[in-house]
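Of the protein chains in this complex, one is absent; all others appear in place.
Note that the chains are named A, B, C, D and E in the order they appear, and that numbering of residues resets to 1 at the start of each chain.
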Amino acid sequence: MPLPQNAIAKIVRVALEEDLGRGDITTDACVDADARGRAQLVARQELTFCGAPVVREIFRQIDFGVRVSLRCQEGERLKKGDVALTISGPAAAILKGERVALNFVQRLSGIATLTRAYVDRLPEGCSTRIADTRKTTPGMRILERYAVRCGGGRNHREDLSAAILIKDNHIAVCGGVRQAVLRANASAPHTSRITCEVDNLEQIREALEAGAEVILLDNFDEKQLWQGVNAVAGRALVEVSGGVTLDMVASIARVGVDVISVGALTHSAPAADLGLDWVTER
Amino acid sequence: MPLPQNAIAKIVRVALEEDLGRGDITTDACVDADARGRAQLVARQELTFCGAPVVREIFRQIDFGVRVSLRCQEGERLKKGDVALTISGPAAAILKGERVALNFVQRLSGIATLTRAYVDRLPEGCSTRIADTRKTTPGMRILERYAVRCGGGRNHREDLSAAILIKDNHIAVCGGVRQAVLRANASAPHTSRITCEVDNLEQIREALEAGAEVILLDNFDEKQLWQGVNAVAGRALVEVSGGVTLDMVASIARVGVDVISVGALTHSAPAADLGLDWVTER
Amino acid sequence: MPLPQNAIAKIVRVALEEDLGRGDITTDACVDADARGRAQLVARQELTFCGAPVVREIFRQIDFGVRVSLRCQEGERLKKGDVALTISGPAAAILKGERVALNFVQRLSGIATLTRAYVDRLPEGCSTRIADTRKTTPGMRILERYAVRCGGGRNHREDLSAAILIKDNHIAVCGGVRQAVLRANASAPHTSRITCEVDNLEQIREALEAGAEVILLDNFDEKQLWQGVNAVAGRALVEVSGGVTLDMVASIARVGVDVISVGALTHSAPAADLGLDWVTER
Amino acid sequence: MPLPQNAIAKIVRVALEEDLGRGDITTDACVDADARGRAQLVARQELTFCGAPVVREIFRQIDFGVRVSLRCQEGERLKKGDVALTISGPAAAILKGERVALNFVQRLSGIATLTRAYVDRLPEGCSTRIADTRKTTPGMRILERYAVRCGGGRNHREDLSAAILIKDNHIAVCGGVRQAVLRANASAPHTSRITCEVDNLEQIREALEAGAEVILLDNFDEKQLWQGVNAVAGRALVEVSGGVTLDMVASIARVGVDVISVGALTHSAPAADLGLDWVTER
Amino acid sequence: MPLPQNAIAKIVRVALEEDLGRGDITTDACVDADARGRAQLVARQELTFCGAPVVREIFRQIDFGVRVSLRCQEGERLKKGDVALTISGPAAAILKGERVALNFVQRLSGIATLTRAYVDRLPEGCSTRIADTRKTTPGMRILERYAVRCGGGRNHREDLSAAILIKDNHIAVCGGVRQAVLRANASAPHTSRITCEVDNLEQIREALEAGAEVILLDNFDEKQLWQGVNAVAGRALVEVSGGVTLDMVASIARVGVDVISVGALTHSAPAADLGLDWVTER
Partner (left out) sequence: MPLPQNAIAKIVRVALEEDLGRGDITTDACVDADARGRAQLVARQELTFCGAPVVREIFRQIDFGVRVSLRCQEGERLKKGDVALTISGPAAAILKGERVALNFVQRLSGIATLTRAYVDRLPEGCSTRIADTRKTTPGMRILERYAVRCGGGRNHREDLSAAILIKDNHIAVCGGVRQAVLRANASAPHTSRITCEVDNLEQIREALEAGAEVILLDNFDEKQLWQGVNAVAGRALVEVSGGVTLDMVASIARVGVDVISVGALTHSAPAADLGLDWVTER
């Protein structure tokens, strides 16, 4: 499973602590301890589904007696009304975990769905990748990056330790693109490429000469993009970032950039609408 | 301060662990240890600001030498270009915390801004409240509820232990509205009101007779709303929930409901755009 | 189960870490790794039993091979000599968890037993409830509140976020009962009732007028109680608190108060006497 | 300070999380953010005080601006009305931490007070020590052992790893006193004495021959105690345990035992009565 | 099992979080989710094996479907090429846990192997014990002490709370050996012996008179050792510490000391060489 079981367990512990850590006084009042039930997680809109391993872990932590059965694949497109999975077992346990499960699944499916929309805008046959950023929800990064992959996107660096990315503020403090890239080269792990954000063509040349391997064009307009890609001329990967909307994807990709990174995938994806429908046991 | 220092400290620990827990190889490479700097957190759009106490704690955990100076109040409306706060001290520390700080502030200000938009749609002089729900981001609930308050909204129950809220699935398992409310009354803390979700007028009468004190009208259309409010007739508070958009707020409020609860405030607010601009020290 | 599995797991982790986290050098020295055993948890006094789910989790964390079999219900009254549950499996595991299990069960049963004694003093047919307070042992609140329920008591608000309770010190700082209740009304969740502690009849009137829904009479003598209940006259719930002993319960209840809250249930209940008797396997 | 700062910090984090982790809606509603105040922690009965370092840490975690000033020593006897310490600073912070602070101080002072009562019953000049046991509240052991010391008592072994103590159940599983003590000797750290619990004089001889250095007489009556102490005859320390009440202390001590260990010190001490009185700032 | 399951689980959580907490991008890329495999943990040198329970827990946390089968005992001597255990199940899970498992097993087996070498140098029939110290790797103490036992060594005190050990710096601050030992006697638990480190014969006499029960001879040369042991003359245990190499063990033991404590067992044991060899499933 592409999500480490131990990482899921940790995030789920936090989420359950938050909502259920002190009990569920409604369910305890209204539901008999031995009542059993079954519920279906249903898509209430067209969406790209993501989050089943989290649902499984949620109910495992609440009650070992709950059983989660998958009805679709992670990353699968569902139509309105499709069932993503079913949950059966003690009714009280299902009711206690319902909201936490939905909170995860709606967010993750929201991200997968938005990512899928971006990826679908790429011209056929083009090798440009849609990537996420570090603009993730605090505490949820590993899951949100997973949701991006489920939507067909690619991941950027995991965190501040995984790769060098020199941004405008680093350049400002360091005293220039050249100096920043040289210093980065002197200490970067050999397993990581060095990315340098640039504002203009002059900085591109400087960055390439100093050894940058990814040139990040920040907030370039379309004409500048053409110039930038030409200036790099295949000597480095080209990444584009900064307010890229769905409508801009195709034209940017056609310029020949390698990576379009989109913060909105994780910081502004609206929740996908899914609900838990009760199925009367008999 | 309306946010407990200990709760902020805990969430910030998780967020820093996630992004900075293994170091920041770019800043360590490019920035001299004794370099100092100053940066401004600037609104890049009109927004309702929220999150300064979190920013303060982030930099306290990274380096005791960083100083955060507020330039506005929590919940204040900022115009594009307004400075929310300034951060000064060791340049490396500021760079290391930049992204985590922005991730918090953009999300919280996004929620405050959306909440403010909902509240602004309430007719003048009306006593209806805009409330949040438990549809929050796992691990972020205390902050997201705070952001709702900063935007002029009101909080709903904190978690499953704070108050009784009987939902459709409880009723399904319990065998009816009457039985559910009676059982709830038999075990609820006397400090909490009992809320019962209803689908139709018959359930309203049943819930009121059994002692419900808040009637939650779920997905009622406008005509049904009028009937529902009339059926309750002041014997309980009336809450409305389910896909309420900005455009629906005024008309729903005019019906005389007490509470409009809006999941979108926390599950689908787009990030507000803020950035950190470097100010060269001299 | 009315105790969330995840919450029990967390408290048990702390307790085991404290006693067994560094090993049990006696058992490791004296007991063969493959020895098996069975032990009975026996009441050594008349008591109301509470704590089986905690015992189960303790041994689950120590060794998956231990089996806990219940012989009574939670909240059941046991006579001296009655067996509450049996534990069987690897002898070393049982010995390692014995003390931690007893520490939990003796405390929880002590609380349940004292609560039951209070509840038994209520006049028949009276609707007054015996409630706990926030005067719980740090780290044990969720379990202690559960023990109160097992003893027939009712829970008060869970924590400082669950409901508004205006105490003398709030009034002192805020500048008066009226102002405090009005401010509380302006920000309380609609799911919570507002409680106001009062010292005299004048404050009762002030609190009611400002909208208090529960009047907490603190340390009123019997005559004052009558006056207080009459002053409230059904317009709010009446709660009595402050040094209520077993002998005072019946007369206070007869005055017609709704809630008697008793800090001693959790802060001063003596441990109930239970022991673990070894049953030789053959 | 005899309590490790890091250990206090950890326990206090748990306790604040439990009560204040989600905010204090009463104080936030009723108290201005810039109001300041001062409060006194006052003894409402005669007691042996314990807990100031915990109070200090509680308010440090809530708000760096709170100042705690000690008015007495740890372990000092206070009369009703004596002030133990004062707390001054932001009024909201003091109100938010009041209950948690009292919960700790009342419990710890309760233990110190009960311990002091036991110690005071020892005949003058006698070298018998009153010791605690592992019958502590889960999660609170380090503090409760400290309270015992503050009351003039002595600590027993910290946990299952700190020393060998062979109990009846170990003997049952191991097959006899002799074998258990010999096995213990073969693996105990040389820094620990080996204690063996015995039921009769025959077991005393067996234990001594096998090398036990502390003989624990469990539930011996007074005549048996004399026989036991004579049988040991100074070849080992003698510890007495099992339901020792205040009235039994003097006569047991006069028999010449070295240690009287009393579980009730920690499992059944009633809370000492202390309160926080507000002092109007002017 | 001589290692508490809960303690192992905690350390393993930390280790997996560190290496695998954010996923394994190599395995996720290269290995099919349904591929299965089997691998053998093989000794690549002669060694004393230690660590199987940790390996078991590692894979339990990664994937419940992995099965670990032991092929040798803890503490058993393996020759180069011997198989210690086999791991079978989902191939991806085995690959993800390989490095963490090796990191634990190589370190623990390294300690066990070095300890075994020390113990093997003891003259036959001699009762001197080889003991560890508190010079362990931060966070790994419970495992490293276990490895020492697997290698035939004995444990010293667990931590600063488990027994009194007066060192040179305590004596310096306290003002002398006599005063330090007397003060220690006045507060030590009766279950612990008091150890006093000494530099010369005068201090030995002083320590014994004040009641020390273990005399720790620090950095004594061979002649001084003889004098020291004679000075103690059986009135206390004698411990020797300070740079004891393998070659010195036999002669020190012959002097008649009770304990040789060796910091190098845990702070400088080289990793034992073990590897994980893949066995193609068919």
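Methods note: a contact is a pair of C-beta atoms (placed from the backbone, for glycine too) under 8 Å apart; a residue touches a chain by one contact, two chains touch by 3 or more.
Predicted model, so just to flag it, every value in this text is computed and none were measured.
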item	value
Touch partners, limited to displayed chains, of the chain removed from view	A, B, D, E
Option from A:T27, A:Q106, A:T195 or A:S241 whose C-beta touches the chain left out	A:T195
Among E:M140, E:A207, E:L225 or E:V238, residue touching the chain not depicted	E:M140
Touching residue (missing chain; options A:R56, A:R121 or A:H156)	A:H156
Where the missing chain touches subunit E, by residue	11, 14-15, 18-31, 35, 37, 39, 91, 95-96, 98-100, 102-104, 106-107, 110, 134-141, 159-161, 163-170, 172-174, 179-180, 183-184, 186-189, 192, 263-264, 267-268, 270-271, 276, 278, 280
Touch residues of subunit B, complete complex, unshown partner	13, 16-17, 20-25, 28, 33, 61-64, 92, 96
Where the missing chain touches subunit D, by residue	1-7, 9-10, 141-142, 146, 155, 158-159
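What we mean here is this: only the chains that are shown with their structure count from here on.
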item	value
Shortest chain-hopping distance from subunit B out to subunit E	2
Centroid spacing, where centroids are CA-atom means, of subunit A and subunit D in whole angstrom	50
Gap in Å, rounded to a whole number, between the CA centres of subunit D and subunit B	43
Subunit A and subunit B, separation of their C-alpha mean positions in angstrom	22
Shared-contact residues (touching 2 or more other chains) in subunit A	20-25, 28, 96, 141, 159
Chain contact graph, described as a line, ring, star, complete graph or other shape	other
